[in-house]
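Just one protein chain is left out here, and the rest sit where they should.
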Amino acid sequence: MSLQQTATAIAGPRKGAGNPFRWQLVTPWLLLLPAFLSLASVSVYPILKGLWLSFTNTSLVTQEHDFIGFGNYRLLWVDDLFWNAWWHTITFTAVSTLAETLLGLAIALLLFEHFAFRGVVRAAMLVPWAMPTVVTSKMFGWLFDGQHGLINYLLKSAGIIKDNVNWLGSVDNALWTIIFADVWKTTPFMALLLLAGLHTIPKSLIEAARMDGARSLATFWYVRLPMLLPTLLIAGLFRALDAFRVFDLVYVLTGGGPADSTETLSTLNYKTLFSTLQFGYGSAISTAMFITEALIALGFCIFLYERLRRQR
Amino acid sequence: MSQDESGRSAAKTALAASLNRRSLLKGASLAAGSMALGGGLLASTSSGARAADRTEITFASAKFYAKKTIAQIVDAFNESQSKIHVKYIELPPPSSSTEVHQALVQQLARRNGAPDVFTQDVVWIAEFAGAGWALPLDEYFPAAARAEYFPGLIDACTYQGKLTALPWIVDGGMLFYRKDLLEAAGAKVPETWADMAMIAAELQKGGKVDFGYLWQGKQAEVLVCDAVEVIASNNGSILSADGKTASVGSDQAVEAMQFLYDTINTTKISPADVLSWDEEPSRLPFTAGKAAFLRNWSYVYGIAQDPSASSVVDKVGVAPLPHFAGGKSAACLGGYQYGVNASTKHREAAVEFLTWMSSPATQLRFAVDLGLAPTRPAVFNEAELAKEQPFMQTLQGVFTGATPRPVTPKYAQVSLALQSGFSRGLVSGDIKKELTATASKIDAILGT
Partner (left out) sequence: MIYAYSPLRRFGLYLGALLALIWSGGPFLWQLSSSFQLDRELTTGSPKFWPAPFTIEHYVNLVVEKSFQEYIYNSIIVASLTTLFCLFVGALAAFSLSRLDVRGKFGVLGIILSISMFPQIAIVGPLYLLASDLGLLDTYASLVITYLALGLPLVTWVLFGYFETLPREIDEAARMDGCSTLGLLFRIILPISLPSLVTTGLLAFIAAWNEFMFALAFTSSIDHQTVPVGIANFTNLYYVPWGDIAAASVVVTVPLIVLVLAFQKHIIEGLTQGGVKE
């Protein structure tokens, strides 16, 4: 494959000239092949099987395996526990993604500036994300323990609260405590991506804005933010989808309680599939999760598409 | 033994010779594979040589360990005889019990004979039996053999009249108390819940402890255990005697759960945090010396006596749980039991292995080396147990009166409904309403 042929192929296909085998058309798909193979081998079979199972009443306990059409979905539609979990999950996703985006943006802007020990702060910023999840969940259970947790101790010592607050055992506080734990743990994810995104903004643009007399806030709002938007949207998208599937934190900290007040779709799905072995109904929950996530992703993607189209 | 060895090496050389011819082919196909695949091939080749003269069966168990491991006990079996070779498959530890359940179910549901022998949590026995995964063992363990175990345990291992599990280890809920505080206050160890609440309130008011009584109210399986204990100690039950309808909405059950609700809101001997506590968070304040009474499993005693983890060494006593007036003390039955795969291809070998594992000698080893309480009353009287695990010996009474959780193949679903209902009742205080709603849910699950 000579360089001349490549140049010819790229310059533009001339009808009837050059290779019978048009690399130009095939190369993109060849480059995509490893990705497709990897994803297909792991995901396609389980996903299709899951979709199929959602139309059956498969339960390993009762040994049933019958096709029941949309029966599971009809049950799901009127299941209070499902909608309870659905609302909690949506709330969790919205609040934590928003909080992590704002906080992550603030940290990214901070770490973009030059100051002494910036490297140390950048490394420290990653600690919450780097700590093993199995440890973080238990650690927060410990920190927020109502009786001997560190948070209550510090707040009482600082005089902010008088009595111990029941963080995880109270229906009013539990979900917010979990959201707080997730924000602490996952903000570095957003901050890191946004920091990388800030580095892609051409310095010339910022300098030009400054020379025009724009102050920091204006520079941020009119120059940096628009250029950061694609990165923000992509990071926000992945963060939202991950938040929707939150599992470890909830399962370890509260198990879905108290009184089902922190039940999320993942913990509900986990209990249905792993404990009660209702593979049919559980697969319907999985599919419902998938559909909701698809809607969320669609929202993000529409914004992103518009943005990228304008940028081109 | 030497004959076996020479036979084995002859088999090995024969295999090696055949390998040489095909090695080129194998090398080419394995070149792209991972190291691990190659390692797996080597391992199966060598055990293939051994399997030629020994029946090979697989034993899957959740990972328990202390000074020794289950693998070591299985090795002892392998070395003690030459007919059977047991391959031990280690599942996650019992703290990840849902994953153990999932791993077992995935294998058993394929009905291809693996694993031949396994261990199951006591609440899965009915489920595995109902699905036809566990082999009925009545013919191998007649009534005389069964009488050597705790009767409550044999009941828990029986489903629809058939013995589908063999008892292995047992645990139960018990009352831990500060014997130094009780002595100082001149109080006797309480036998009724009312007495316990009174003593607890007194000690708490006197400032001797921060909390009177600690228990587990987290919306998890342990909540069902705590509830079963109070309800059964009031002559109530969750399911009717025939196991077909729910009786968790009965007055006795409501009264029992009301007592738990009161500990937080009326008598205030328990902090509201118990609603998010399972075993460890409730154990920690007790071994730190901040509580007078604690309901928990037997593992607490060992920690309470460990100076690096406890501030109350030699100050802790253990007693059966209290009961309501007119009721009897009830301890929730826990522990793992043996099962044989219904599709096993080596029935005799599996049963022989099972008999050895369940023998008094091996149960003693489990008790002394792994700290797992035996299910044969006779083993409790062994001198070695008295020397190495004196505390375990005192528990015989507790385990004799152990109460099982509802026995039904759909226990997982029933348990989730119970967890939700109990938690809602304890949070809102509308105990009667929540328990009645839970009873109808359970009836719907059981299909009646």
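A and B label the chains in the order they appear, each numbered from 1.
One rule holds for everything that comes next: a residue touches a chain if its C-beta (ideal position, glycine included) is under 8 Å from a C-beta of that chain, and two chains touch if they have at least 3 such contacts.
Quick caveat, the model's predicted, so the values are computed rather than measured.
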Touch assignment to the omitted chain, from B:Trp193, B:Tyr261, B:Trp277 or B:Trp297, lands on B:Trp297
For subunit B, residues touching the missing partner are 33-37, 40, 63-66, 89-96, 99, 102-103, 106-107, 110, 279-280, 283-285, 287-288, 290, 297, 299, 303, 307-311
Touch rule applied to subunit A and the missing chain gives residues 1, 3-4, 6-7, 10, 23-24, 27-29, 31-32, 34-35, 38-39, 41-47, 49-50, 106-107, 110-111, 113-115, 117-135, 138-139, 142-143, 148, 150, 153, 184, 188-189, 192-193, 195-196, 199-200, 202-204, 207, 210, 230-231, 234-235, 237-238, 241, 245, 247-248, 265-266, 269-270, 273-274, 279, 282-283, 286, 289-290, 293-294, 297, 301, 305, 308, 311-312
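Rule of thumb we're sticking to: only the chains that are shown with their structure count from here on.
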As the complex stands, subunit A meets subunit B at residues 60-63, 81, 141, 145-148, 164, 166, 168-171, 174, 253-261, 270-271, 274-278
Interface with subunit A, subunit B side, in the complex: residues 98-99, 101-102, 105, 109, 127, 130-132, 210-211, 217-220, 271-278, 281, 284-285, 288, 290, 409-410, 412-413, 415-416, 419-420, 423-424, 426-428
